[in-house]
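Omission of a single protein chain aside, the complex is shown with its protein chains in their original locations.
Now for subunit A:
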């Protein structure tokens, strides 16, 4: 055995504190959530924490609210991520151009991202108010007597929630893409230009392939944040109208802390966890494809 191998335990000792902290703060809650999802922990109805098998999961299958939440979670994540990628790349390209005031623009563009989601959500609640909201005022500058009750219909309330999410997080997405853009050597574009490539051709043949790995990797995090985001809905619509904007993570919050049904909330959390695993897997597979 070499001298180096004799001290195989040393790295483990070094990382032991981190493992212990991680175990207590992450693994333990995850394991307990799985266990609780098989228990009757409906405190208000007198649940004593007894084992009830798959009952919480079976209830989810017939719960209309879960179906609605699942539907909006998928819509919210897919639509929001699609626009994050498209508009994020566009914004990054704009920020990468050479023009006066570029640094100033790069700074102010991050302001929405720096704003706490709860603050943004409460402001948006008023912003989209049919009577007092500035959104209607703004549109009213171009269309006479414009009036629309955004948060009254499920479809438009969903659009409003997605718009606020995009307004808030696209700048951050764009800044990360911008970092990747700046790693592309300028001489590649020069060479392409000499070879007669148009700007569009250069974008699809040079820019996109070079930033795609970064886009895919940051998309993993942005997708996870979309799936687990509840603050926006909580502050902006309280899940309404008629539960139409209630995402799964918001439903978990309501079941756990308003309805005090911790077992059922755990079951929904486990399902959300599985969805996140699948999405992460897809994202990682996509990343591998672009790496190859």
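By our rule, a residue touches a chain if its C-beta (ideal position, glycine included) is under 8 Å from a C-beta of that chain, and two chains touch if they have at least 3 such contacts; residues count from 1.
One rule holds for everything that comes next: contacts and distances are computed from a predicted model.
K.L.:
What is the protein name, per UniProt, of the chain that does not appear here: "PTS system IIA component (Fru family)", "Extracellular solute-binding protein", "ABC transporter permease" or "DNA-protecting protein DprA"?
P.N.:
The chain we cannot see is, by its UniProt record, "Extracellular solute-binding protein".
K.L.:
Among A:26, A:182 or A:258, choose the residue that contacts the chain missing from this document, as touch is defined above.
P.N.:
A:258
K.L.:
Which one touches the absent chain: A:55, A:153, A:228 or A:280?
P.N.:
Only one of A:55, A:153, A:228 or A:280 touches the chain omitted from view, namely A:153.
K.L.:
Out of A:28, A:132, A:146 or A:221, which touches the unshown chain?
P.N.:
In the complete complex, the chain left out is touched by residue A:132.
K.L.:
Hey, which subunit A residues sit against the chain that's not shown?
P.N.:
Residues touching the hidden chain, for subunit A, are 10, 13-14, 16-17, 20-21, 43-46, 125, 129-132, 149, 151-153, 157, 234, 237-243, 253-254, 257-260, 262.
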